[in-house]
Each structure stands twice: as structure tokens, then as C-alpha cells.
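The other protein chains are all here in position, but one chain of the complex has been omitted.
What follows is chain A.
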């Protein structure tokens, strides 16, 4: 039986993979990995690895019975998530390709990007995003958000800013009210799979507006961050949510810098 975070973290202030509470896992990304698609990306956060490719915006919508009326206000975002059978610890044969988890991730991604992208520029068209999970080791949704953002940027689809996702948890069950005198629980950033299974966590996605026009001239240091997405499946006492959220948003900020670096680098080459 391996050690568990909630026991050893208070003693050593180290997580089970040797990180501190506020450290991200090693994040690596590339874009334009698949020349056959409009835009594509590969992103690895620790041992979570994701391939993402974007097709479109393309006219019409496959199998749309309304005859294209559905997308009259703007492009429709379709997201399709497939989790590879070898991605987890147990090799699973997946019949039909989609299970509860991947459907859920797909629907969150869809609603997040549908409202995030400037879809009104492409009426009567479809943007389809395909996410392949090659290896999953926690923070799957957050990694998928980041991979999609990169692929969409690669595809040249306009968006107000990068949408970055990150997870944040607490280093204990956090099921009762926080005691200000005896506050021994630390928040944790970017959870790995064993941590996700043990601890409560949330996934947050933030975006910033790239300053344009006058705002760009002012050159403000403080970026305006907006929480664009927030999900939590675990139970946690409400007094901890604020801390977790703050840590998560801070993580998103770090991730955004990394993603910006990836984009700039690929633009240069």
C-alpha cells in the first residue's frame, strides 16, 4: 500500500511525487503536430498526455436535420473525446468509444469553448474538436482545456484570450469548517491521479482578454482574469473553496505563461 497524501503531507510538506503545494507538474506542449488538421496540439502535464486536433470552421453541420439553421447565430462547437484503452493503469477495451467520463469532459469542453470563442464570425459552420487522451494521470479536464486552446489557436480561430485550466485541491478531507486557529490543511496545485482519488479538488479555467487598442497602450501589469469554467465533483466544506479557487487561478496564470511561450516559440520557428 503506498503512502497517502493526507497522512504524510502535514508531516513533511511534500506531496507524493515530491512537489510542494504550489508547484505545477512539468508541462510540455507543442502545436501543429498534425498537418492534416486545421489546428492541432500535443500537451503533457506530468504523465497526463493529450493530443488535440481541430477541423473547421467548416460549412454546415454533419447530420444536421435543421438544415444549417442551428448555427445561424454563429459557429457550433463540437467536441469529441476519446480515451485510449492504454491510458490508465488498467487496459480497458472501450466499446463504442465513449464512456461516462469522456462524455462529461466533452460536454464541459463544448460549453466552455462555445461561449469562449468568437463563434459569431462563422455563422452556419461547425468547429469540431477532437481530443485524444493518450495517458491519464490526473487533471484530465484541465489538460484537455489547455490542449484545446492550443489547437484552436493553431487553427486560427479568434478568441478573446487563452483559456487555461488547472486543478486545485486540499491536502486533507476538508469536510468540516476551517478552524482559523488550527489551520493545518494546505491547498494543493495541479493534482495527480492518486491525489485526485484521495482528496477533494476542483477544476478551474480562466481567460484573459488580450489588450487591444487603447487598453494595450496603457500597458497594465494586472491582467484582467475571468473565471470561464469551474467544476467540482468532490465534497468539501465551503470555507475551503475560496482558498482552492485562489490557488487554482494562480495555477492558471502560470499555465498561461507557459502556453504563451509555446505559441510564441512555434510562431518564431
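The definition used in the following text is that contacts are C-beta pairs under 8 Å (C-beta built on N, C-alpha and C of every residue); 3 or more make two chains touch, one makes a residue touch a chain; residues count from 1.
In the analysis below, contacts and distances are computed from a predicted model.
Asks: Not counting the visible chains, the remaining one has a UniProt entry; which protein name from "RAB22A, member RAS oncogene family", "Tetratricopeptide repeat protein 8", "Chromosome disjunction protein 3" or "FA complementation group G" does it give?
Replies: "Chromosome disjunction protein 3"
Asks: Even though one chain is hidden, which residues of chain A still touch it in the full complex?
Replies: Looking at chain A, the ones touching the missing chain are residues 1-3, 7-8, 11-14, 16-23, 25-26, 28, 30, 32-35, 42, 44, 46-47, 51, 89-90, 137, 175-177, 179, 182-183, 186-187, 192, 194, 235, 243, 247.
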